[in-house]
Every structure is written in structure tokens, then in C-alpha cells.
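All protein chains but one are shown at their positions in the complex.
And then chain A:
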Amino acid sequence: MKRTHIVLLATGLAALLVAGCQPEAEVTPEAVIPGSVLPANFPAPVYGFDQNPPTQLGFELGRTLFYDPRLSRDGTISCGSCHQQSAAFSHDGHTVSHGIDGLLGTRNSPALHNLRWQKSFLWDGGANHIETMPAAPITNPVEMGETLENVVRKLNADATYQQRFAQVFGSQPIDSYQLLKALAQFTAALTSSNSRYDHYVRHESGGTLSAQELRGEAIVAQKCVACHATDLFTDNSFRNNGLNQAFPADSGRAHITQRATDRGKFKVPTLHNIARTAPYMHDGRFQTLEQVLDHYDHGVMASPTLDPLLRQPDGRLGIPLNAQQKTDLLAFLHTLTDEQFLTDKRLAERR
């Protein structure tokens, strides 16, 4: 015990001395915690830095946990299995995802980014906090099928985890509090704010939009922002966007609130990285953005809880879009792809 402390102290001092010899400019970007700066064009976060101050060791521990399949019952499924960085932490090409034992879920794996600004999580908003949210897939029988108690047991049986958790939290043994706080260090760091559009609104270099993309932006401002609000492109609300007339397979928000008036309502997703998060909707029914726009133009189905914004004054359902408008919209949606985020090595699995 004492020897470990002395070694740590010595290592720390040595590190300080070494660091001191190098000019600041040479500090690698690796050393900066992702998402530790709030983007100027985003509103105030729901989950402030003060609630779980980002630390390098905490972030790295959260990253290891995120990619560790031992969080699932049979050691085959990690968070990263269904949340892949190249797909903005959604599941590329999967309508729904497969969990342990090849079991299929019922909903499309949502993209994970800018979670620090979300008031609720999951398509029905059932998880009310970024810290407790991962407990839902961990314990879902068709996802990771595990219990928090058992995950904690496995972590405590691993000497490396023991050491890393102790470094971050200063107390032993590892408990569900430490597990969930560490995971939130990673999930809250998934800030995507460097798409070409973000640079454009912040008047930064590289932030130019073509005439067509600007026309698309104007259409969004006219027809979409009521739901896809702010530069987070969501108002965090739950709405029925006309995918079904009765929602027998999945009642959405009503599953949580048990209110008939919430039947068929699902969380409004962000549009950031939308070109990379196919398939679309809570059940992954649309493979392309063209299909999504066609749905809004002429596929919306009536039901008692259909969002009023999808009923035009003339009684028509949906959001009328002509061919030119669709092309312009698609062009704009592609400006929301944040390549820096999708390829940021700090967010990738360490092998």
C-alpha cells in the first residue's frame, strides 16, 4: 500500500518534470477530454460540468466500460456493439439490434451524441437521467440481459478495474454509483458540434454553405424547426409523426406515462449526423432520408394523437415538399455531418 503510493508519487513528479520541459503547444490533443468545451451555438446543457466534472482518467475509464462486452450477461455485447462511432454511435444498417443470444430488440438503436443537452433518454423518454440511462440496456433481457449487481461483481473481480476505479473515485469497492458515474464521463463527452453547418453558424473557417444548402436551411427554418429546434435540432419533446394509425406494436411515450394522449409519441431526434444514422424512426422502418422526406410529404397517417403540426389548414396531412425542396433539404442535412466527431480517435475503442 505504502509502496504503491510512493511509486505513484514518484511517477507523478517525474511526469510533472517531463511535462515541464515541453512547450505547451506540444501537448497532444489526446490529452484533452472530448466535449469539455461547450459549443457557442448550443443552448445551456441539462447536465452541467459541475454534476460530474470531466477528468482524463474518468473519461478513459468510461470509454473502457462503454466498449467492454463484460457489461452483458454472456460477455458478447458491449454498449459499442449497437452504438458505433462511424454511425454517430447508432447501429449502422440495423433496423433493430441484436442483443445477447441473438435476441432482437423492438426499437432502432438511437445515435448517441450531445446527450449532455437531453432531458430524457430512450425513444419513449423512460430514462430520466444521463447517469442512469445505461442501466436500461444493461438490464434489458433482449439487449445486455445483465444486472447491475452482477456487473459490479465482475468489475470488482478485475484487478485493473479495481485500480482504475480507485484512482478516479478514491474509494473501494466499485459500486453501481461508480459504474454509472464513470459511464457518464464518456457518454457526456460525446459532443458533436463541428459539422460544416456548425462552423457556418459560428462564422468559422470552413463554414460555407452552397446556394442549394442555404435553400435547404431556409426550408428547415420554415417547416421543421418547430420540432427540430435550436442547433441541437430537437426540442426534446415527444410527438406522433404519423407512422401508424393505432401503434399496436409500440405505444411509445404512452408506455411510460400510461396516458392515451401520448400513444404513438416518440422522442424528436436530433438532425446532427443524420446522413450517417440510417435506418430512421423508432422502428428503423426507413432506410434512406429520401423515404423520410416522402413520409412527411405524403405518408403521414391520421390518428387521434397525430401532432397538430402535421395537419395543414386545408386538412392535408404531413408537410408538403416538392421535388426541388426535397433535394435542397437533403443537401442541407448532409452539412450536419460532423466528420471530426465520427473519426475522433479519443472516442474510439482502445485495442
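One rule holds in what follows: a residue touches a chain if its C-beta (ideal position, glycine included) is under 8 Å from a C-beta of that chain, and two chains touch if they have at least 3 such contacts; residues count from 1.
Following the convention adopted for this analysis, contacts and distances are computed from a predicted model.
Chain not shown in the complex: UniProt lists it as "Copper-binding protein MbnP-like domain-containing protein", one of "Twin-arginine translocation signal domain-containing protein", "Response regulator transcription factor", "Copper-binding protein MbnP-like domain-containing protein" or "Glycerol kinase". Within the whole complex, the absent chain has one touching residue among A:Ser36, A:Thr55, A:Thr76 or A:Thr147, and that is A:Thr147. Of the candidate positions A:Asp92, A:Asp158 or A:Asp175, contact with the hidden chain is made by A:Asp175. Checked against the hidden chain, the listed residues A:Val96, A:Ala184, A:Met281 or A:Leu347 yield one contact partner: A:Ala184. One of A:Ala88, A:Leu112 or A:Ala127 touches the chain omitted from the figure, and that residue is A:Ala127. Contact residues of chain A toward the unshown chain are 1-2, 51, 122, 126-133, 135-136, 138-140, 147-149, 175-177, 179-181, 184, 256, 258.
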